[in-house]
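A protein chain is absent from this complex, but the other protein chains hold their places.
When the chains are written out, they are named A, B and C in that same order, and each has its own residue count from 1.
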Amino acid sequence: MRDVMGVINIDSMDEPLEELTGTRCIASVPFGGRYRLVDFVLSSMSNSGVHNVGVFTLNKYRSLMDHLEDGKSWDLNKKEEGLFILPPNNYPLVNYRGDLHNFYDHLDYFYRSRQKQAIVSAGNIICNINFSGLVNFHRENSAHITIFYKELQGAGEFEHCRKLKTAKGGRVLQIEEEPGTMEDSDRVMIEIYLMEKALLVELIENSTGNGSCSLLRDGIIKNIGDLRVYGFPHHGYLSVINSVEQYYRHSMELLNTKIYEELFFKHGLVYTKVKDEPPVKYLEGASVSNSLLANGCLIEGDIQNSILFRGVNIHRGARVKDSIIMQKCEIGENAVIENAILDKESHVSGGRTVKGQKNNPVIIPKRKSV
Amino acid sequence: MRDVMGVINIDSMDEPLEELTGTRCIASVPFGGRYRLVDFVLSSMSNSGVHNVGVFTLNKYRSLMDHLEDGKSWDLNKKEEGLFILPPNNYPLVNYRGDLHNFYDHLDYFYRSRQKQAIVSAGNIICNINFSGLVNFHRENSAHITIFYKELQGAGEFEHCRKLKTAKGGRVLQIEEEPGTMEDSDRVMIEIYLMEKALLVELIENSTGNGSCSLLRDGIIKNIGDLRVYGFPHHGYLSVINSVEQYYRHSMELLNTKIYEELFFKHGLVYTKVKDEPPVKYLEGASVSNSLLANGCLIEGDIQNSILFRGVNIHRGARVKDSIIMQKCEIGENAVIENAILDKESHVSGGRTVKGQKNNPVIIPKRKSV
Amino acid sequence: MIPAKECVAMLLAGGEGKRLGPLTREMAKPAVPFGGKYRVIDFTLSNCFNSGIYIVGVLTQYQPLVLNMHIGIGSPWGLDRKSGRVAILPPYVDKKGGRWYRGTANAVYQNFYFIDQYDPQYVLVISGDHIYKMDYSKMLHFHKEKEAEATIAVIEVPWEEAGRFGIMITSEDGRILEFQEKPQQPQNNLASMGIYIFNKEVLKKYLHKDERNSKSSKDFGKDVIPMMLKEGCRMYAFPFRDYWRDVGTVESLWEANMDLLSDKPALDLYDRDWRIYTVNPNQPPHYVAPYAHVKRSLVNEGCMIYGRVEHSVLFPGVYVGEGSVIKDSIIMPHARIGCNVKIEKAIIGEKTVVRNFCQVCSLEKEHPEIILIKENIIIPENAVITSTVIGHKKVN
Partner (left out) sequence: MIPAKECVAMLLAGGEGKRLGPLTREMAKPAVPFGGKYRVIDFTLSNCFNSGIYIVGVLTQYQPLVLNMHIGIGSPWGLDRKSGRVAILPPYVDKKGGRWYRGTANAVYQNFYFIDQYDPQYVLVISGDHIYKMDYSKMLHFHKEKEAEATIAVIEVPWEEAGRFGIMITSEDGRILEFQEKPQQPQNNLASMGIYIFNKEVLKKYLHKDERNSKSSKDFGKDVIPMMLKEGCRMYAFPFRDYWRDVGTVESLWEANMDLLSDKPALDLYDRDWRIYTVNPNQPPHYVAPYAHVKRSLVNEGCMIYGRVEHSVLFPGVYVGEGSVIKDSIIMPHARIGCNVKIEKAIIGEKTVVRNFCQVCSLEKEHPEIILIKENIIIPENAVITSTVIGHKKVN
């Protein structure tokens, strides 16, 4: 892995997760009780032995910076290499034409990095992967690019993801240019791929002259005939978060202990920024069932099928069901929360009710009082 | 000092130092052999006991982020508080109307900070100050705002700075709205002032409705009649860098050992990001006179009246005079450099000559080969 | 905030903690786990940071590895700064040979060069054995106000227990008139908490004097304090009225843990203005299963609970199987409790496995003893444990 660098590519300026992405980029949306989305890919890289990771980001990345700090929490604060946060050099971004544009601003980072291959990943993927299988496969095939894919098991999975077709041996023949146009494949491309750094640099260097500035669309899909592009199946748990509905559904999947154990323990720990919180305290009135609770919570109420982030305070008689309650929220006495996502530090007064619909949770924005 | 926070306000999007500010904001321009401009105010704050510093910045701040990291080098990586880098939340900045605009984006940072006063400082001031004198003076006068000023000694000092007039006892009567308009004063305002946080927050909160978004112009100067604004004289060494000419001149002032000793030792050390560089090695052909050399340099040539940053390599027979050579530059055999500023990692081939004029140095941009 | 060099703390962390049995077989008493997340020493270290005392010498001697690893350079407590630091001070060899620490006073005496480096006016001497939250800067303020040469923090103890402590007789303004070490007939109930502030030069003088006294046991409480009193030093008692516990026995350790479980405990771990810091584990949120039941308990991250947990403290990564009941107990990190296990009033050691259908509870119903099960062992299925399990043997 000494020869592999990491590139986390947060290439979206809009708000795929509605209010949850109102003031933060998708990679820094809180997830799983104490993590942020970016933690999963970043930990996978670190646990796989990647020592040099560049996080490319466009806007709304202050919470991401606060979170990642110097990379130490992911064991990435090394001498010489480590973690680099790389926003565009110049604003306004009105002329922004795609991720290669941002990469181009930081060409010297790629030149300086000594590695020969790069794992390029999106920032919204929940997984815990040891990348050595991918790297070995890539090298055995002398591939230019090797892309993770998943076999679709049922409907509704991996919405908004592109499909791809492979030949025997794994060579990728085609990737959807527009998601939803390929009917005859049940393989979806996961936006984690390994590529030769020389090729990546070439694509970046060539991206200025013309208007084609998307690494995936213009660099890879359009050149698929000329490049040795391979697909590599991923068999373990993996999910992609592109909408509030997916966010909610995949959060709740963590209550499945098989997924919980696979995601959090199987290939090494998932790292995140640590906080100095005491253990959860269950008081006399507590009643908790099928839920995840992070440290620092004080529980006096009733909690079912929910995920509580750090430092949440649930007062006596309050009932929380099928909900996600983020850091430092407070739920007053006898309040009722159902099918809801409460962003950080929001506050529900005693007796109040917050209810969303099954599969269409209501979102309470950050620091809001209800 | 427990009650005082720091605000470093980098409120400029243009390029006051020409190429030196081409890809970096002014606060991160290298200075004095191993520092960046921001180090001086930041170290003064830290050495004075300020534990919470927000660095507000507009654009081109990647090198600043790389430099400041988590604040640890300035002893600011504390539990709970520390160093915060605060860029605007949203780009494009086409609607940007002044520093209060950026402060407004980060109102929660001010709300969360427990301190009662804030030292607000520009990012281009070279000084080493213990702020306790300022704080005591401010409190004794129950001032709203207390501003540093310098008595002008000669012409050409503190260009581009505003002048101010004070009454006996220190009360500030007037500050120039436009620099260069006040004839009858020889006191220049230094953009370091202490103010009540409550007032600062009030000014930020009130800044949205109308178009008045400059803290100094709209918040302080316009309200000078209603506020208790005091001036506090600064007697020690201090310089402000607003142009290449000032940059060059004040750099060369460091060769005055009185200034060198005052700036680097008198009120505590000036901190910066440390690098793992070996000591300077003087080889057989070295001849050095009236110069500053940071670690990691290899010297085989002739150096006079110059400042060498870390890791500079001066080959045999090369001559460097009246110049500033930044990090990792290489000067080939028998090359001649005079009145020049070489930005980082630039390279002058053997035998070449780079000459600027006295007081109008030539600038070689970053990574350029000559 | 105390300027960095006004006061240096010397933290005595060499205690063997004999009465804690197997808990201190492989670590010093200050390293013993506490409260579902902490080690005992975290309280004094956090107190130092929260009081603005940033230079702390930690005197170690007995089984220091766990403690050394835990403390490192003090980062978890914010003590790894340019203007402060934690220094571990183990016994060492110099030109005169090697000398183990022969008592608390001798330990400080041998490391006085460390104090002298910083040339502080005051030296705070504390021990890493107690659970409490205290603002030492207030005590220092008191010390300066009284113009004392030494100040000792004291707490009122029940009269009937006073005989177990060092007892102070004070004048009305707090000056110490007399000191009785474990008196048979106590004349007062103000007990020394083992927290001292000394003027540095005074301390230096009396440590040298004590060192030369061959009859001295080189202990602050037994030797140095009585000598100073006898010689007429200006010494004051600083009254402390908050929660304070010595956790030197299995019973007191267990009780101090249980104290945390009341709805409004005297020691509040959730106070954001006086946090207790420690090394953070990196574990996912804990999971509570559909038919599990958790009440009046502390549970840390990484736990998976399928059974009943009542009035207990669970450290990180503990697994509790279906049908099991855990009551009045402390379960150390990564212990694994199988299904249908019953555990009552016990302390289960780190990484120990208790297999299905085991029973761990005393036969005594009125005043059951605390059952201690050591770390890293396996209790096989159906075992019935009614008393403490130590030693290397595995139960069968």
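Throughout what follows, contacts are C-beta pairs under 8 Å (C-beta built on N, C-alpha and C of every residue); 3 or more make two chains touch, one makes a residue touch a chain.
Model, not experiment: these values are computed from the prediction.
Visitor: Per the definition of touch given earlier, which of B:184, B:226 or B:284 contacts the omitted chain?
Guide: B:284
Visitor: I'm checking contacts with the chain that's been left out. Which of C:56, C:89, C:140 or C:330 qualifies?
Guide: Touches the omitted chain: C:89.
Visitor: Who touches the missing chain here, A:75, A:157 or A:262?
Guide: Per the contact definition at the top, the residue touching the missing chain is A:75.
Visitor: Among C:68, C:83, C:217 or C:249, which one is in touch with the chain left out?
Guide: The single option touching the absent chain is C:68.
Visitor: For the chain that got dropped from the picture, name the residues of chain B it touches.
Guide: 32-34, 255, 257, 260, 264, 269-272, 274-276, 278-284, 286-296, 298, 307-309
Visitor: Considering the entire assembly, which residues of chain A contact the chain that has been omitted?
Guide: 1-2, 49, 75, 78-79, 271
Visitor: For chain C, which residues reach the chain that was dropped from this view?
Guide: On the side of chain C, residues 14, 16, 25, 60-65, 68-69, 72-73, 75, 80, 85, 87-95, 98, 100, 113-114 touch the unshown chain.
Convention: only the chains that are shown with their structure count from here on.
Visitor: From the C-alpha centre of chain A to that of chain C, how far is it in Å?
Guide: Comparing mean C-alpha positions, chain C is 41 Å from chain A.
Visitor: So the centre of each chain is just the mean of its C-alpha atoms; given that, what is the distance between chain B and chain C in Å?
Guide: The computed centroid separation for chain B versus chain C comes out at 47 Å.
Visitor: Give me the residues of chain B that touch two or more other chains.
Guide: Counting only residues that touch two or more other chains, chain B contributes 79.
Visitor: Where does chain C touch two or more other chains at once, residue-wise?
Guide: Answer for chain C, listing residues that touch two or more other chains: 275, 277.
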